[in-house]
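This structure is in structure tokens; I'll ask about it shortly.
Only one protein chain is missing; all other protein chains are in place.
Here is chain A:
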Amino acid sequence: MAHRLLRDAQADGWERSDFPIICESCLGDNPYVRMTRADYDKECKICTRPFTVFRWRPGRDARYKKTEICQTCCKLKNVCQVCLLDLEYGLPVQVRDTALAINSNDAIPKSDVNREYFAEEHDRRARAGIDYESSYGKAHPNDTILKLQRTTPYYKRNRAHVCSFYARGECTRGAECPYRHEMPVTGELSQQNIKDRYYGVNDPVALKLLSKAGEMPSLSPPEDESIKTLYVGGLDARITEQDLRDHFYAHGEIESIRMVLQRACAFVTYTTREGAEKAAEELVNKLVVKGLRLKLMWGKPQASKPEGEVPEDDVTKQGLMSLGGMLPRAVISQQQTNQQPQPPGTQDQQQPPLHYFNIPAPPPVERTFYPSMDPQRMGALVPSQEASDNKGGSEKQPQQQGLLRAPNSSGQAYPVLPPHLQSQYPQYYPPYGYMAPPRPPYQQQYPPYQSMMAPPPPPPAPPAMQQYPPGAPGSSSQG
């Protein structure tokens, strides 16, 4: 056995190390950790060789944790020295091995001297740098792994153990008892054995996870064939539209992505239904962006609406909104009057004057500078049907105006504005989910926009033409 006297630390197979190999959850949430190191303090729970024990407290409400297995054993299976879960995925050894179809069990002997000999040999080779191959780094995560892995550290396992005296009703320590005063949870999962967990054999937690993975629901496509929008939930400020685009572009052509940060969600619309279905199939349960597991669902069903038509009362705005926010004014002012329940995330855009900043609908405009500033000219309600057609026709104009409107929300956020713009801005509806860009760049853009207002007129029909002459004096007064 390894219980020889230590004559030569290296040769006798007593392990000495400088830092533990542990996972994030075991290390704790505190960036300041004080750790004690004790050489040859305990024997490894698997190979029973003496090794360096590290002991620390992973957070304020945690118990002290210490390394349980030696680094040799930990490297053989690529697991954390404390919790014996995989270092990359946080999964039990059995789950990871079945998912990746790795079977190294035969190589590692399990009995007595054989095991020690193997561990020592492996250790010696690793130290000499020869013949060390680990299959764990090369394996690509497959579906099951992605579905099951932990994306955030799990600190609940660092809590104190349950007070066994309390379980019997005999705890006399009372308030100063450092153990948890809860009834212990009994069940199949409580009968765990460290050797079983390490070798990946007969592990109840692993079996439970594997059966859960098999049954994970897949996102069934909705019956309404026209829905091409996927709802992505659980967003964070760190996730940008570009991130979503990177993840979703592979499955089909993306028509638009709208992010609603207020509701921590986003809507991804594909140009084709097949693309959306393919994305749903591939990404459900597996969508992890920047370490955050996101929820994927179908967008709310609705009847699709062509742009120029007046929307009916019961049409939810999502289909319209999914056009990337290129809605004509007509539609928006129409929607404003509708008091319908709306799907989450679109509500902001739907009733902007009511919802956004809690400001009620602004009074009609006094002075107009751009045609886009005047809802009438943009085709509000009845007289503007044709105008809205034209507006829908050329995407560029709405885009310009959309961008022009962008500073509007910033105008509302920053009360100080150039006076000639101020009267116009409260009337604006905030752009569809755009983050208010900083004002200065846009102020510089006003002169170019003024000039750009002139060229587009020729394509639209005469009704649109009438917008621009008033626009010209407006722009000239601004210039």
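Operating definition for what follows: a contact is a pair of C-beta atoms (placed from the backbone, for glycine too) under 8 Å apart; a residue touches a chain by one contact, two chains touch by 3 or more; residues count from 1.
Following the convention adopted for this analysis, contacts and distances are computed from a predicted model.
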Choosing from "Actin-related protein 4", "28S ribosomal protein S7, mitochondrial", "Protein BUD31 homolog 2-like" or "dolichyl-diphosphooligosaccharide--protein glycotransferase", the absent chain's UniProt record names it "Protein BUD31 homolog 2-like"
Sole contact to the chain not displayed, among A:Thr172, A:Ser211 or A:Gln242: A:Thr172
Selected from A:Arg34, A:His140 or A:Arg168 as touching the chain missing from the view: A:Arg34
For the chain that got dropped from the picture, name the residues of chain A it touches. 34, 36, 60, 172, 174-176
